[in-house]
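Every protein chain but one is kept in place in this view of the complex.
In order of appearance the chains are A, B and C, and numbering begins at 1 in each one.
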Amino acid sequence: MFDVTRYATAAQSIIDAGRFLYDRGWSPATSSNYSARIDAEHVAITVSGRHKGQLSAGDIMVVDLNGRPVQSKCKSSAETLLHTVLYQIFPDVGVVLHTHSVKATVLSRLAAASSTLNFEGYELQKAFAGVETHEGILSVPVFDNTQDIPALAEQSKAWFLAHPEQPGYLIRGHGLYTWGKTMADCLRHVEAFEFLFECELETMRARP
Amino acid sequence: MFDVTRYATAAQSIIDAGRFLYDRGWSPATSSNYSARIDAEHVAITVSGRHKGQLSAGDIMVVDLNGRPVQSKCKSSAETLLHTVLYQIFPDVGVVLHTHSVKATVLSRLAAASSTLNFEGYELQKAFAGVETHEGILSVPVFDNTQDIPALAEQSKAWFLAHPEQPGYLIRGHGLYTWGKTMADCLRHVEAFEFLFECELETMRARP
Amino acid sequence: MFDVTRYATAAQSIIDAGRFLYDRGWSPATSSNYSARIDAEHVAITVSGRHKGQLSAGDIMVVDLNGRPVQSKCKSSAETLLHTVLYQIFPDVGVVLHTHSVKATVLSRLAAASSTLNFEGYELQKAFAGVETHEGILSVPVFDNTQDIPALAEQSKAWFLAHPEQPGYLIRGHGLYTWGKTMADCLRHVEAFEFLFECELETMRARP
Partner (left out) sequence: MFDVTRYATAAQSIIDAGRFLYDRGWSPATSSNYSARIDAEHVAITVSGRHKGQLSAGDIMVVDLNGRPVQSKCKSSAETLLHTVLYQIFPDVGVVLHTHSVKATVLSRLAAASSTLNFEGYELQKAFAGVETHEGILSVPVFDNTQDIPALAEQSKAWFLAHPEQPGYLIRGHGLYTWGKTMADCLRHVEAFEFLFECELETMRARP
């Protein structure tokens, strides 16, 4: 049983985030899914296949940390486990956002198989929680896209247990996963990632 | 004779779609035309040459499935037959949108004559109705631009009778045609196509 | 003496156009100037150096067809003669817009000295008044930038007297001039030119 007010607050933060992310072009054509923690055992998450710029209360459901619906007959995103695994391993994580921009898609397809993209020397790296200097390295693994979501959930779990300081990953041809303590933190991470992806692509174009 | 309320509802959906598509830059300079089915014999369609971001009731007329005006002295788009042929061959189609973006124009001009663009491995392919995986191939034929619209209507009819599972085509230097059961489906298809076109162009630029 | 209501209507159309053009990024940093004909001898035109997205009544003055202020102590744009020469040679012209986009600037700098850019096979060429097919050639001369505005006015006058069917020109590193019977026509021309400029630049990038 979860607190209804905490659910409603989480749902509203997802609705507002959807409007922002859709307007930026980062969640087109009913792609993407978003979640926010209600408590130690429950997560609010978008129902599968909804328009992310037009979310309303009926588009947000509750799942437990194993991804099973709670008090709902709706079907959550096919990728629900990719969200819940992060809430399992990081008790501090309050929000997970999966977005689907052109830049993330293109960059992830250009990357070599099972590679890691490294970002270095960008002042904006400081936008990630806990980063105090642009002199470190931000590492973003690129996982292969697969219809086998439980396998991908295990792969991401293993990688981030080994690299808990890193704030996100890409799925090839698919998009970005990132998280944070609060919705504001997580949206800042999405913005920072999109900025860095665009910088990388602009640099590739300008330097042939 | 058509039901007036069904006409008015179809017209309003076209007006709203025009505002969205114009704001995205996909229907500039009075280009593009849109239609929505009223019933088995009638289609609401934009009057020729109107500003697509400023449509109002007087800019939407009715034609039959042969493209002839019904209860109207207005002139429908020169490309009306490209719309009506789709309503003829696909009884499920409720909306046809023809848009005119920079990306569609450039990509269609870069394509070889009478070629087909294939998209593969993009998660966003799932945005098209009936597609459950990114592992299939989305095929988009590029027809040559011509002033002979009846000939182009026949060409598109033949191609899509042979490939009824494919959701759209390009006309070289001209733009995109796509369709769907509802306006929401068809707008989702436009968004997904524009996403894929932009991905392809970004990839060409980054990988010389 | 000019009719005050015609002046006020012309001024309002310029104010509205400025908001649109600035929002598109085509008139940044107080660049650009706009005019609209009041009658056979008078033109409303933007005062020099104003923010084009924040124009109000006090930012629009009146000049005669030789560019001299009428009933005003304001200073009109340094390029006023480039506007008035078009009203002189084309009695049908009701509006002249000079915009200043990144695309126009870059394309004009990439062009060879005193060259003409030709656009062919674009469906959007039909957006220009009087063009019925995409099979013609749209020719856009690129004049060298100069501080000698009377000389440039004469150069543009000579070129367009010889090519009255062409709808605009570029000044190198500077921007676009285009015109039309009405503000709606002229804004459609700006949109169509910007579309074509972007197509050309996108094509250059994608085809190395």
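As a convention for this text, a contact is a pair of C-beta atoms (placed from the backbone, for glycine too) under 8 Å apart; a residue touches a chain by one contact, two chains touch by 3 or more.
Predicted model, so just to flag it, every value in this text is computed and none were measured.
K.L.:
In the intact complex, which of the presented chains make contact with the chain not displayed?
P.N.:
Output: missing chain touches A, C.
K.L.:
Which one, A:Met1, A:Ala40, A:Ala112 or A:Ala206, makes contact with the chain that was left out?
P.N.:
Of all options in A:Met1, A:Ala40, A:Ala112 or A:Ala206, contact with the hidden chain holds for A:Ala206.
K.L.:
Of C:Thr9, C:Asn145 or C:Gln166, which residue touches the hidden chain?
P.N.:
Checking each option in C:Thr9, C:Asn145 or C:Gln166, the one touching the absent chain turns out to be C:Asn145.
K.L.:
Of the residues C:His83, C:His174 or C:His189, I need the one that contacts the missing chain.
P.N.:
C:His174
K.L.:
What chain C residues would touch the chain not displayed?
P.N.:
That gives, for chain C, the contact residues 28-31, 51, 100, 102-103, 105-106, 109-110, 145, 147, 171-175, 201, 204-205, 208.
K.L.:
Could I get the residues of chain A that touch the absent chain, sorted low to high?
P.N.:
Considering the whole complex, chain A reaches the absent chain at 121-124, 126-127, 133-135, 184, 188-189, 191-192, 194-195, 198-199, 202-203, 205-208.
One rule holds for everything that comes next: only the chains that are shown with their structure count from here on.
K.L.:
If chain B and chain C share one sequence, what is the angle of the rotation that overlays their CA atoms, in steps of 5 degrees?
P.N.:
90
K.L.:
Taking each chain's centre as the mean of its CA atoms, how far is chain B from chain C in angstrom?
P.N.:
Taking the average C-alpha coordinate of chain B and of chain C, the gap between them is 32 Å.
K.L.:
Would you please write down the residue numbers of chain B that are in contact with two or more other chains?
P.N.:
205, 208
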